[in-house]
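Next up is a structure, given as structure tokens.
Every protein chain but one is kept in place in this view of the complex.
Right after this comes chain A.
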Amino acid sequence: MSLFTLSLALVFVGLAILLSSGLKLGLEKDMVIAVVRSAVQLLVIGYVLTFVFSSNSPFFTIVMVVLMIAVAAQNIVKRKYGFPKLGWRVVVTLFAIEAVSMLFLIGLNIIPPAPRYIIPFSGMIIGSSMIIASLLLNRLNAEIISRKAEINVVLSLGGTPKQAVHMILKDAVRASMIPSIDSAKTIGLVQLPGMMTGQIIAGADPVQAVRFQLIIVFSSLATAALTSIILGSLIYPALFNKHQQLSFKEY
């Protein structure tokens, strides 16, 4: 596809901008920013990936993965949940997820240990982990605010912080996993996943594309569970101070 044909797709954006200004939605500026950003980011990443794949060096692959984790962590932390010292806990969680997934995928020879596989798979795994972490934190935040009294009842009966948040943590972990489970149930029926679509468009055998997609579905179910459980167990001690009082600031 030439850059000229690609730029024809901008007609769609023009249409959206016309609609936005016609209906006075006030989103024109944001749309332009979004178009410019997505174009620049993706074109840059395209060249970077070409470079990394051709260099075939583990160093650049690791740098790419570390960058992905850093951006994902920053994206989670910037939402300002009331959790103290959230940053390192998120980073540890994402590293653990990435390490476990890669050990599993490469160790069992499910994907070859090449940058061409490691980077896209890491991207999808870290990306879905990021969404799960945000869902968990968002839910946990809301649950703690609405169920403060319940936590204080358990503490006042001499229960430990762990006992006091156990039910709430469990509910938040459950809630954060439900979207992944639901989307796995309807995958292929409602929409074709992006990776699979991409492979098919690029001329791959659909059955081969489906196999790769299934790896993603299976690993995102596993990472959903792992992300929630690891992050949940790292985060709850930070909700209490040394006197076992709930020290949670609402934002």
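Keep this in mind: a residue touches a chain if its C-beta (ideal position, glycine included) is under 8 Å from a C-beta of that chain, and two chains touch if they have at least 3 such contacts; residues count from 1.
Please note the rule applied: contacts and distances are computed from a predicted model.
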>> For the chain not present in this complex, what protein name does its UniProt entry give, out of "histidine kinase", "Heme lyase CcmF/NrfE family subunit", "Xanthine dehydrogenase family protein subunit M" or "ATP-binding cassette domain-containing protein"?
In response: "ATP-binding cassette domain-containing protein"
> Where the complex has a chain not shown, which of A:167, A:184, A:204 or A:238 is the residue touching it?
Replying inline: A:167
> Which listed residue (A:33, A:114, A:153 or A:178) would be found touching the missing chain in the intact complex?
Replying inline: A:153
> Of the residues A:21, A:38, A:74 or A:244, which one touches the chain left out of the display?
Replying inline: A:244
> Which residue numbers on chain A touch the omitted chain?
Replying inline: 149-150, 152-160, 163, 167, 243-245
